[in-house]
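Structure first, commentary second.
Omission of a single protein chain aside, the complex is shown with its protein chains in their original locations.
And now, chain A:
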Amino acid sequence: MLNRDRVPPLWLFAQAALVAAAWCFTDMETGPGAGVSTQPNGDRFKIEGRAIVPGIKTQDWVSAARVLVEGEEYVGFLRTDGSFAVNDVPSGSYVVEIITPNYRFEPVRVDITTKGKMRARLVNYIKPSEVIRQPYPLQIRASGPQSYFMKRETWGWTDFLMNPMVMMMVLPLLIIVLLPKVVNTNDPEMRKEIEQSMNMLSPNPELPDVSELVTKFFSGSKGSSKAGGSSKGTRPAVKRR
């Protein structure tokens, strides 16, 4: 019984909505389709258009949206189908914006002549006279959700490893650890060879520091070779525990 009661209103509404939608539609076509919007009150005109948020139902966003013409000088609201009309606007040049907290719309400049001829163009504040035509009645498509938040810096191992400071520390360490393994420094012949090649690199006898440094380096590397060798020792140590 309840159902029977409820059906007619719903159906009625659907009809009403259809009629309303049709009305909006016809109005839009008769109005500025030709570029002229005539209104009863002589020098006052109507800015019309439609706003679209791709992928989102209009019901979900129109209640928070407004159409602002030149700041808050003229205000319009969106219909449930996303179309809008701002009434009572005198001739002039205006920036029309759709304002919603969650979606971003690009503003459009609308010029209205004293006779009511309309045109829409891109907003360019630096060259206000430049004309790049936009469709009129306005078709404004949201360019995406508003991004209010900055990305937080996340911490990951890769970030840590790719850090230049870390790379600068890790690479020499690797060389220190691995080089003695590749080259057997305990072999005296090898050592001589290296020393010779180093001396070749710095033939100036007044700078013996380099060879000294090299020897120092290798004597130091002995210590580190111990550390490197310690990796072998780890296993028994662990086993012992």
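Quick note on the criterion: a residue touches a chain if its C-beta (ideal position, glycine included) is under 8 Å from a C-beta of that chain, and two chains touch if they have at least 3 such contacts; residues count from 1.
The rule is short, and it goes like this: contacts and distances are computed from a predicted model.
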Omitted chain (choose from "ATP synthase subunit g", "Cell division control protein", "Alkyl transferase" or "ER membrane protein complex subunit 1") - UniProt protein name: "ER membrane protein complex subunit 1"
Residues belonging to chain A that touch the chain removed from view: 2, 5-6, 8-10, 12-13, 16-17, 19-20, 22-24, 39-41, 46, 58-59, 62-64, 66, 68, 70-80, 84-85, 87-88, 93, 97, 99, 101-102, 104, 107, 123, 125-126, 128, 146-153, 155, 226-227, 229-230, 233-234, 237
